[in-house]
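Structure below; questions to follow.
Right after this comes chain A.
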Amino acid sequence: MTQTIHADGRDIAVDKEGFLVSLDDWSEAVAHELARREGIELTPAHMEVILLLRRFYQTFQLSPAMRALVKFVGQELGKDKGNSMYLLTLFPGSPAKLGSKIAGLPKPENCL
Partner candidate 1 sequence: MEPDLKSLLVISRQPPTAIAAREALDLALAAAAFGVPVSLLFMDAGVLQLLPGQESTLIEQKPVASNLQALPMFGVEDLFVCQHSLAERGLQPGRFIINCKAVDSAEIATLLEHHDQVVAL
Partner candidate 2 sequence: MRSTLLHLLRHAPQDDTHFATSLRVIGPEQGLLLIEDAVYALLPRTSAVNAMQLLPASIRLFALESDVLARGLAIDDLPQRVSLIDYPDMVELCTRYDKVLSW
């Protein structure tokens, strides 16, 4: 079952959990709308991680599980940000899943 959200002056399909149906539909404006639906107002700190998530996906063809996300963020943005506390502050609950959703990635397979 798909629904549509409205962002960037377009109608965009998302699945019943709110993940983008097509990865190509993503833009920063779409990210803001996806985040708003999750009750998050995106700041530059969020966007930094969102863009990193997209880079992770492009490099490894995988949505990261939590452990991998922490490691990748630590490697790319430094130890201050590469920890689960920091990521949980930005994306409460399940940073890997929530972050992937806002970044327009498929739902992480290895994340319950």
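Simple rule for what comes next: a contact is a pair of C-beta atoms (placed from the backbone, for glycine too) under 8 Å apart; a residue touches a chain by one contact, two chains touch by 3 or more; residues count from 1.
The candidates came about this way: all candidates are chains of the complex that A comes from, given by their letters.
From a predicted model like this one, the values you see are computed outputs, not experimental measurements.
**Student:** Here chain A stands alone, and the other chains of its complex are listed as 1 or 2; which of them touches it?
**Tutor:** My answer, from the options 1 or 2, is 1.
**Student:** Per the contact definition, I'd like the list of chain A residues that touch candidate 1 in the complex.
**Tutor:** Counting only chain A, the residues touching candidate 1 are 56, 59-62, 64-68, 71-72, 109-111.
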